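A single protein chain has been omitted from the complex, and every remaining protein chain is retained in its original position.
We just call them A and B in the order they show up, numbering each chain from 1.
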Amino acid sequence: MLDKSGFPIELSGANTPMVSFRKVRKSYGSLTVLDDLDLDINAGEMVSIIGPSGSGKTTVLRMLMTLEQINGGVIYVDGKPLTHMPKGNQLVLANERHLRSRRADIGMCFQHFNLFPHMTALENCMEGPVQVLGLPKAEARDRSEELLELVGMIAKKDQHPSRLSGGQQQRVAIARALAMRPKVMLFDEVTSALDPEVIGEVTNVIRGLVSEHNLTMLMVTHQMGFARDISDRVCFFYGGKIEEQGHPSELFGTPQRQRTQQFLSAVSEAV
Amino acid sequence: MFDWKWDFAWEILPRLITATGNTLLAAGAGYAIALVLGLFLAIAQRTPYRGVTFVVRELVEFIRSTPLLLQIFFIFYVGPQIGIRLSPWMSGMMAIGLHYACYLSEVYRGGIDSVPKGQWEAAIALNMTAVQKYRRVIIPQAIPSALAGMGNYLVGIFKDTPMLSVIGVAELIHTANAIGSEHYRFLEPFTMVGIIFLAISLPAAGLIRLVEGRVRRKLGLN
Partner (left out) sequence: MNFFDFVLQYWPRVVSGTGVTVAQFILATILGVAIALSMGLMKLSSSKLVRASAITYIEIFRGTSLLVQLYWIFFVLPLFGVTIDKFTAGYVAVGMNIGAYGAELVRGGILSVAKGQWEAALAINMTPAQRMRRIILPQALVNMLPPWGNLMIELLKGTALVSLISVADLMFETKQINSSTFLSAQAFGIALAIYYVLARFMVTPFMRWLEDYMARKMGRA
């Protein structure tokens, strides 16, 4: 069923993407950051987003995490609208209650980790499950310890973030996000604030997630080699639109569009 | 319940206005004393003589940590007993001036500390005397950061003048009290006093913010 502006109330069918951007627009005043964006991500897919700054890549993630308001179009997660809610047979902008219910499917890791400084690593991970999901403390602790084990931080579970290096903090941040059991994981330049020698710790954790878990993942990154290695698909953003996308071997190996070629050669020169 | 009498309010207005004038005068005089004395106290805490800095520091802390009201009483009552004859006005001025001088010395110190170390060294390199150093280099740069604090204390002094009523100075509260006792009506005088306070301190606070912003812009600090 379509609402009057032409957007379906719901996406259904066997091939429904896990995440779907339909004609999404985002502007800050007169500056258009996302321009009628269409983007589908299938369940279990790992998609990397690359591009120059200002191209709108981070905005894509932030809108998915409901950190920014949408100015046009609709975003769907798991077939149901995220940014809008059904009212009768129409879609209207979602209220906070609707956002809260849909937000539960999405988790995010930030460039600057944003761990809660007044809690230990373990408490950081337990916070969401206990306060938001209402799990009993014991269960939350088990889940959190499992995840800290997964990211290799179990030994430091009782440390405060101020005692951890950047790479360690980021790994805890990943565990914290996973503790909420999201369907979609977002990584916003999670290695950009790290010293080069600890980038590997974090990328290895993400690598592990890709191979072992059926998570849908969306990653904004400048680590081209890493993106090429683990992604199922790479999107090159330019000027608020997807300039080119495809399998990493295709996009990195034989980029079709001129802007893609320019960007990739500029990036490889910088290395 | 709301038994406001407009004609009474109108009748007592002139007296309250005179009292406002007294209050502003008292505040202004006290502030002037505090401005100058505070600067001395601030600089005195920066001398290389350990004895001096210690004594001044302790004195400043002592005065800042004890109630102004008590200091007013102390000066007013003890003064004559050790041979210093002071009118209520004068002892009030001294107490307020001294009290706020200590507040302002902290504000000045903050401002002076915020001047980069290199400025001191440049002044020494040019072989300036201490007086020249402070007057030409340090104080002009210390003032902008100190302005906010200085402004706040101006408003603060104005609001503290009512304390002088306890030693008989005819400022606003004292006058309101007197009117109230004479006419057996406290509602109008006290409410009007409250309004007068707001009418003066709120715009003053706004003005201070404005001036601070202007000075910062003028010195290129924003």
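Criterion: contacts are C-beta pairs under 8 Å (C-beta built on N, C-alpha and C of every residue); 3 or more make two chains touch, one makes a residue touch a chain.
Everything numeric here is computed off the predicted structure, so don't read it as measured data.
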item	value
Full-complex contact with the absent chain, from A:Val19, A:Leu115 or A:Val151	A:Leu115
Residue touching the undisplayed chain, where the options are A:Glu127, A:Asp142 or A:Glu250	A:Glu127
Absent-chain contact - pick from A:Ile9, A:Met180, A:Val205 or A:Met224	A:Met180
Sites on chain A contacted by the missing partner chain, in the whole complex	65-67, 100, 103-104, 106-108, 110, 112-118, 120, 127-128, 131-132, 159-163, 173, 176-177, 180
On chain B, residues whose C-beta touches the chain left out of the figure	1-3, 61-62, 64-71, 73-74, 77-78, 81-82, 159-163, 165-166, 173, 176-177, 180, 186-187, 190-191, 193-194, 197-198, 201-202, 205
